[in-house]
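Every protein chain of the complex appears in place save one, which is left out.
For reference, chains read A, B and C in written order, and residue numbers begin at 1 within each chain.
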Amino acid sequence: MEIAPAILNSGAKVIDLSGAFRLATVENYRRWYREDHTQPKLLEEAAYGLPEFCRSRIPGARLIANPGCYPTAANLAIRPLVEAGAVAREHGIVCDAKSGVSGAGRKPSLKTSFCEVTENFSVYSLLDHRHVPEVLRSSGLEESEFSFSAQLIPIDRGILETIYFRASEGITSVEDLMAIYGKRYAEEPFVRLYGRGQVPDVHAVARTNFCDIGLRFDPNSRRAVVVSVIDNLVKGAAGQAVQNLNLALGLPETTGLL
Amino acid sequence: MEIAPAILNSGAKVIDLSGAFRLATVENYRRWYREDHTQPKLLEEAAYGLPEFCRSRIPGARLIANPGCYPTAANLAIRPLVEAGAVAREHGIVCDAKSGVSGAGRKPSLKTSFCEVTENFSVYSLLDHRHVPEVLRSSGLEESEFSFSAQLIPIDRGILETIYFRASEGITSVEDLMAIYGKRYAEEPFVRLYGRGQVPDVHAVARTNFCDIGLRFDPNSRRAVVVSVIDNLVKGAAGQAVQNLNLALGLPETTGLL
Amino acid sequence: MEIAPAILNSGAKVIDLSGAFRLATVENYRRWYREDHTQPKLLEEAAYGLPEFCRSRIPGARLIANPGCYPTAANLAIRPLVEAGAVAREHGIVCDAKSGVSGAGRKPSLKTSFCEVTENFSVYSLLDHRHVPEVLRSSGLEESEFSFSAQLIPIDRGILETIYFRASEGITSVEDLMAIYGKRYAEEPFVRLYGRGQVPDVHAVARTNFCDIGLRFDPNSRRAVVVSVIDNLVKGAAGQAVQNLNLALGLPETTGLL
Partner (left out) sequence: MEIAPAILNSGAKVIDLSGAFRLATVENYRRWYREDHTQPKLLEEAAYGLPEFCRSRIPGARLIANPGCYPTAANLAIRPLVEAGAVAREHGIVCDAKSGVSGAGRKPSLKTSFCEVTENFSVYSLLDHRHVPEVLRSSGLEESEFSFSAQLIPIDRGILETIYFRASEGITSVEDLMAIYGKRYAEEPFVRLYGRGQVPDVHAVARTNFCDIGLRFDPNSRRAVVVSVIDNLVKGAAGQAVQNLNLALGLPETTGLL
């Protein structure tokens, strides 16, 4: 938030990995980040850098807000369904998110020390994580419809989100849901869809820029569960930044990425 | 299922740690365990050994079905709420369950080999785990109301379940929910309740017979999240068996347990 | 070093878990701890609290220096052999020591943060660890005869030391070495010896006050390897302190210990 203006003034583009420019309004920023936003015009100007949904705005942008790790995995799973009207939103969506320890940053703290984490599993945010408004903004969900928890897995890297909802009446089979994803992501180089009965694990995407998605559906009750995984350090951070860099510079989008 | 009759005929009591005698009917057993039940009369006779809810039946029982690990943590969290009418059941309940690897048994398999598990997190059952009917039977929920997933944490022992629901209209604060638990478990030696804003982690119960419960509530939308943890090898298995043994033999219920 | 005098003046006994009173001389302390010793008289007075070798001095001591974790495992393995003349000291002894992360203390640091430790193994001290003089003092070895390395295992607790030496000419079989240990430790409640071809692992002593010892010997070349394990938080720290407390208070030595 403080450094970007000087860089932009020098004529360079900025791809920002902090949370400074991801939300739509200063009010929203103040609520979730608990501090005032000092660059309201840049906040308005910034392009949200989730290429699968905002690709067209990125080449022309001076300031690109690289998405948070949790919202990347969440929005790639949720937004196509919301856009297609496949979610019975009155029942809400639950996103139970789990992350490896690198998601907490490199600064030493008791919470991320080895002896606290090993052989443990803990919940560190329920309903009020600062990534929630990013999901709401991008997916179009209301806060009252979206329950999010952030939890710590004793691993170095990787995010797995288990997403629960009731499908709307038009959805009668798992193929209906798979078709929505299939159509939406047919041309995407970094989203991989799993076949019927298959869901990804963290190993599947470790050290890659992929987001892998699989799901399960019970046609009787229309309960659905989607599993979305990314490597929080790649598609959830530096890899997606390179993807945005490629778009910003007019390079092939997959340059330098696995 | 095959050994219990002989033991019972010898005059001994049986506390069964398998899943053979946990469900109410042979039909239900066939559906979830995918085999015929060979002891229908014993199935009918068996007492379900969740002492916090079935204590009175255990002293007189010949055959006690020790609950599954997941249902123990789930029912201790869910049943008081359902009984108190605190859950808006039309929106469903989600139970996102995670377990350490010892829950899969000691038999070597690729899925539980070190290199597959370390630095990984995976989902191994969505909606159709055989522990689901145990939760339904004990909590009184309908299958269509209950979404359950089973996931593997790269740790030796411990279960954490994150449970999401919409509270019914009468619930207006987190204290309302805490009061339900507080009243229900006031005299229970092995259930510990956490204060406002506190939730347990796996370390909190490792190598003990405790079930620890904490929760969070958003009064605006009435979204609630409950976190329930146990050690799957103690309260989820051998420890609860000892608790049942104590009840069956008329010993103090906490004998030999931490 | 600074607090002990006041406690002793109050009439209480001190069992010190720091390294302040473990060495024989202020010169030695200055060299290995790189600071001056401020209580030279107490240093002289202190009893070294390795009960298996110093038991007689402990009941009458005001100040007991609880041994370091590495020296506990090392001396219990090495000292009986040196005392029996079983080591060809001209060839030296190697002690390759590995410890869990709790050995580094609870203060957060980058070196003990989860992401640095998981899936890693590292050497943090070669030849110059401050526990070396404790081993020399207790075992009677010369510094030039003893090579020690300290290494970090990605586990919470536990120490395993692999100790290599050439046996002296009188030793012709593994039984000869086992007999030395067997005789020395016949009455010891917290030292367990393994049979021919068996060596302990860290799990064997986790959460106990035991030191487990196993070995291997090649009669042709008289090369010997001894494996010694303890839990660094129990026999290597608090457990041994309780053992010393029991001795100091005239209680049975095993009181309160597993």
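Operating definition for what follows: contacts are C-beta pairs under 8 Å (C-beta built on N, C-alpha and C of every residue); 3 or more make two chains touch, one makes a residue touch a chain.
Values in this document were obtained by computation on a predicted structure and should not be read as measured data.
Checked against the full complex, the candidates C:8, C:26 or C:225 give a single residue touching the omitted chain, namely C:225. The omitted chain makes contact with just one of the residues B:101, B:163, B:193 or B:257: B:101. The omitted chain makes contact with just one of the residues C:14, C:42, C:63 or C:199: C:199.
Taking the whole complex into account, chain A touches the unshown chain at residues 118-119. On the side of chain C, the interface with the absent chain consists of residues 90-92, 94, 96, 98, 100, 116, 118-123, 126-127, 143-145, 147, 149, 151, 153-158, 160, 162, 164, 166, 199, 201-203, 206, 216, 218, 220-221, 223, 225, 227, using the contact rule stated above. Seen from chain B, the chain kept out of the figure touches residues 101-102, 106, 108-110, 112-119, 154-156.
Simple rule for what comes next: only the chains that are shown with their structure count from here on.
In whole angstrom, the spacing between the mean C-alpha positions of chain B and chain C is 44.
Inter-chain centre distance (chain A to chain C, centres taken as mean C-alpha positions): 50 Å. In chain A, the positions touching at least two other chains are 116, 118-119, 154-156.
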